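Notes follow once the structure below has been shown.
Note that this complex is displayed minus one protein chain, with the remaining chains in position.
Per-chain numbering from 1; labels A, B, C, D and E assigned in written order.
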Amino acid sequence: MVSLPLRNAGAKRIRMDASTLQTFTSPVVLFFVLGLLAAFARSDLAIPEALAKGMSLYLMAAIGLKGGVAVSKSGIDANVLAALGAGIAASFLLPFIAYGVLKGFAKLDRINAGAVAAHHGSVSVVTFVTAVEILEFQSKPAGGYMVAVMAAMETPAILSGLLLARGMGSKSGQSTGAMLHEVFFNASVVLLLGAFAIGMIGGEDGFSDVSPFFEAGFKGVLCLFLLDMGLIAARRLMDNRAITWRLGVLAIALPLVNGALGTCVGAVIGLDVGSAAALGVLCASASYIAVPAAMRLALPEADPGIYLTMSLSITFPFNILINIGLISALASALIGSGGPPS
Amino acid sequence: MVSLPLRNAGAKRIRMDASTLQTFTSPVVLFFVLGLLAAFARSDLAIPEALAKGMSLYLMAAIGLKGGVAVSKSGIDANVLAALGAGIAASFLLPFIAYGVLKGFAKLDRINAGAVAAHHGSVSVVTFVTAVEILEFQSKPAGGYMVAVMAAMETPAILSGLLLARGMGSKSGQSTGAMLHEVFFNASVVLLLGAFAIGMIGGEDGFSDVSPFFEAGFKGVLCLFLLDMGLIAARRLMDNRAITWRLGVLAIALPLVNGALGTCVGAVIGLDVGSAAALGVLCASASYIAVPAAMRLALPEADPGIYLTMSLSITFPFNILINIGLISALASALIGSGGPPS
Amino acid sequence: MVSLPLRNAGAKRIRMDASTLQTFTSPVVLFFVLGLLAAFARSDLAIPEALAKGMSLYLMAAIGLKGGVAVSKSGIDANVLAALGAGIAASFLLPFIAYGVLKGFAKLDRINAGAVAAHHGSVSVVTFVTAVEILEFQSKPAGGYMVAVMAAMETPAILSGLLLARGMGSKSGQSTGAMLHEVFFNASVVLLLGAFAIGMIGGEDGFSDVSPFFEAGFKGVLCLFLLDMGLIAARRLMDNRAITWRLGVLAIALPLVNGALGTCVGAVIGLDVGSAAALGVLCASASYIAVPAAMRLALPEADPGIYLTMSLSITFPFNILINIGLISALASALIGSGGPPS
Amino acid sequence: MIETVVRKRIEILTDKAIVRLVTDAIDAAGITGWTVTPVKSGKGRDGHWREERVMGTDKVFVLTIAPQEKAEKLAEALAPILTTHGLLLTMWDVEVIRGERF
Amino acid sequence: MIETVVRKRIEILTDKAIVRLVTDAIDAAGITGWTVTPVKSGKGRDGHWREERVMGTDKVFVLTIAPQEKAEKLAEALAPILTTHGLLLTMWDVEVIRGERF
Partner (left out) sequence: MIETVVRKRIEILTDKAIVRLVTDAIDAAGITGWTVTPVKSGKGRDGHWREERVMGTDKVFVLTIAPQEKAEKLAEALAPILTTHGLLLTMWDVEVIRGERF
């Protein structure tokens, strides 16, 4: 689709299997699997709501801070701006592809196709965070600025999704102003960007104070959070009544295609291997927090049984268990794991 | 009762007092005492439910991981299997002794005697965790496999308790299938064994990633959790209307006897001193989470005012404050604190 | 007002600006600012109640332990007793000044003036904790015993406030006994003093076990807690209907004056620079947890819209953002940042 | 004016551990749904209890809207276990819109 | 004996994400206030849901006390969106003291 700078791709074997398998000995992923299994076995294991919410706030604050500190060292250069631009464009444009296949292949009506498309254009913070951990583990760290890219990608897809569902001229029940406010000041955008700014202002020095909390605890919290996500994803899947096999196929095909597209774009605009993979993961991931809340408000007629089950119970596990590994391998194949082209 | 291999017991002074007293300068135990005192003084100090639940999940995940990592290093040998067998047998058989004295000495009716017996045969995760900390502090670490023994001991006692309360042939309101499912897939069994498996799969390497969270925070979380347990235990005791002095005596006699029995069995089957003490503590401890939930379901006519108050407000504090120290001293006397017989 | 031992005050430049500005690169303060901004932008960011409660319990346990360990090393000397006496006296007397200006300048009725005065005489744990962090950052650590001073200052102001609001002889709806019990055994007093005692009993050794949890995590937790406080303070301010400009002025003037008074008293009684500043901060801070709860009970006719908004939404941010810096600078000017006079 | 019909609203206070028993009974009575809401603490003849989580003694409300005859069916199904299982059941008439749903 | 007056009590089960829609409708009906209470889980025709927080599908109850005519105004305002927005509305008569407040 795009002409790619496949630097010495011939010389590299696609290390897909290794990357993918490594994933499965990481405690982070194993806890996710435990959650899935426990829910399928109908165990009553459950994480209290307040705690899960707290862990997600913690993860966002920590990843924001970390990104901000990284950018305070590296500075903002052309790469950063290119990544931001690519991310925003992807978030805005990917829903159009998704909408097409959702209507064409899966025969969804306009409203539901728009809603699902918005979810797949937007991003999942936890998928990103897990990918960052796995990429670091594979010695292909993503740039700190990718946190800002993620925050920037949350919103545009919502706008395209609404456009697709409602058309340009139509009226929604909710005023557009309220919707836009909700979208730009939603909790995760504010916390991610706020923590990012604090990290940039405080820099390495300011961060050292709080790093025992935000850094040392990070992976452990991610373990428990993914345990909970596994429980929720599997329970929703078992209660599912709305997902046809065509929708199930798309919930896997969309992240596959979007992830590959995003990684390729990352390679084209010259990102290093970790950052290109992170961009791929962002494109592949589907929102299951911010966008569902916005859709309840703006497209109440759309069925959460469709959009939530697809993004949370199929796309999310597929990304965590398989797709992150594939995207990482693809990025290495395209760019070389030795870092950005020198 | 059993002929014990009292290796050089004569040469050792029973260091009961030292062990028992040491306990009282440990912050973990002091926070428990603070909780008791605050509740007796009718302070409104309270830990939010979600947090307490979260802390108990954390403690179970951490202890499970730790055990799994330990076993991934040591491997599974005859000792491990012997301890597992002994634990399961104890959990199944101890309720029969308890049932006898509960009916004979304390004049409990059949249903309530069965319910109480089930609690005392099963185990308390927090008592075990506290014992593991204290034993480590006394340089007598318990084997990592004892976590698996604990998980295996949760359930058999419930079956014996029901047998005793209902007889073999009788029908319960709840189908037996549902009850068994509840018992084998209850949250703590799933989380303990799941984390144990993750620890075994990931091993030392996988664990190093998450150890800042699961290891460094462990004792501090245990402090706050025991603060909460102290508050709850004391408040329940003050509201108590159902415990006669005979029941009170048994709530102390049972852990004393069961603890001694368990430690002796541990010595007989050749466990090292820390593991034998841990087995003793498991036998001495009484469940106040998993078993009460199962009893509400299977024996709704039994009175929680009896079984919960005994296990939570008398046996539990007695174990934490005194019995762990006694059991540890007994294990040293029987086996020698220099580790397993070489 | 008091003749102050201004040791070489001429030779020192008042480093007010530096101290004050430094504050704004500390992540702790930046998270507070983020909370304020997010609330003003009407973002839906929010910390779950259970978590916020848990963080405040954690902070109190941690600061109590730390203080107790410090005192177990330094012992209790004349300084400690002088600080305790000064603190108790300040808590009892400051409400009388406040009551005067609240009635005279802001025209509050007797009941509300008494209630507000009680809040300003008592203390805010979080303000103190933040000050301790900032003072440590500025290499002027406060003595560990100041934690005990804080706990002692919670209560006397409540008594003066009630005296002022009701007069000596009057009857309240709630029996005085119940009120006093509530006041002396309220959660924060019990936890602070309990943890302090545990720290003293366990000492450095006992603490080393739990310090990864209580020490390493401290600043990070404080960040998230202040984020929440910022959200709550700003939201309350935006909903405010009861605060006139005169009350607003007093909510800033009272901490300014009380803070200066407290610091001067600290200098007079011979405290080191950090402890004198901490005493100043305690005098400047206004309660928004313990005292509001007591007032709901003892003075239900008083309007929380006045006393809570003043202490939480004006005095608290003013102290965190500006006044701690001013007080720290004043203490240095009065005593010299080189530590206590030798 | 909007049209409403009368239905029974039934509220059952129950231990968390046996919620399933209650909701199964609701399903068995042919009622379309139910909602569970949290409870913090309470006092009855057994004395005061707090939100004593971790312990299996905390409670919830299960509430359900049903037509008269199904409500009675449910009440009759639960009556025998009200005392043994410590349930508390109240019901009253309410108006609902879209009566065909309940 | 204390004097009481009769008012309508309306309870609306709604997704958290659209609480604002409901409370705006209450304000618009000229009702003096409302109270939001939490919900843990439920089952309806869409199947079982748990407290599925983090996800935008959890629910709350909004309840409000109002005089008959305002209650009807509110019910009429919400009727058209009951089905699209998945609301559940019940109402009944209650006695209140200080009737002038509602």
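Just so it is clear, contacts are C-beta pairs under 8 Å (C-beta built on N, C-alpha and C of every residue); 3 or more make two chains touch, one makes a residue touch a chain.
On a predicted model such as this, the values are computed, not experimentally measured, just so you know.
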Contacts of the hidden chain among displayed chains: C, D, E
Per the touch definition above, residue among C:S26, C:S43, C:S56 or C:Q138 touching the missing chain: C:S56
Touch list for chain E against the chain that is not drawn: 1-2, 4, 7, 9, 23, 27, 32-38, 60, 65, 92-98, 101
Footprint left on chain D by the chain that the document does not show: 13, 37-45, 59, 61, 72, 75-76, 79, 82-83, 88-92
Chain C, residues in touch with the chain not shown (by the definition above): 46, 49, 52-53, 56, 173-174, 232, 235-236, 239, 241, 288-289, 292-293, 295-297, 300-301, 304-305, 308, 312
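Criterion: only the chains that are shown with their structure count from here on.
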Topological distance between chain C and chain D, in contact steps: 2
Co-neighbours of chain B and chain A - touch as defined: C
Centroid comparison with chain E (C-alpha atoms), farthest chain: B
Same or different residue numbers at the chain B/chain C copy interface, by half rule: different
Between chain C and chain E, centroid-to-centroid distance (C-alpha), Å: 41
For chain D, residues contacting two or more additional chains: none
For chain A, residues contacting two or more additional chains: 46, 48-51, 53, 216-217
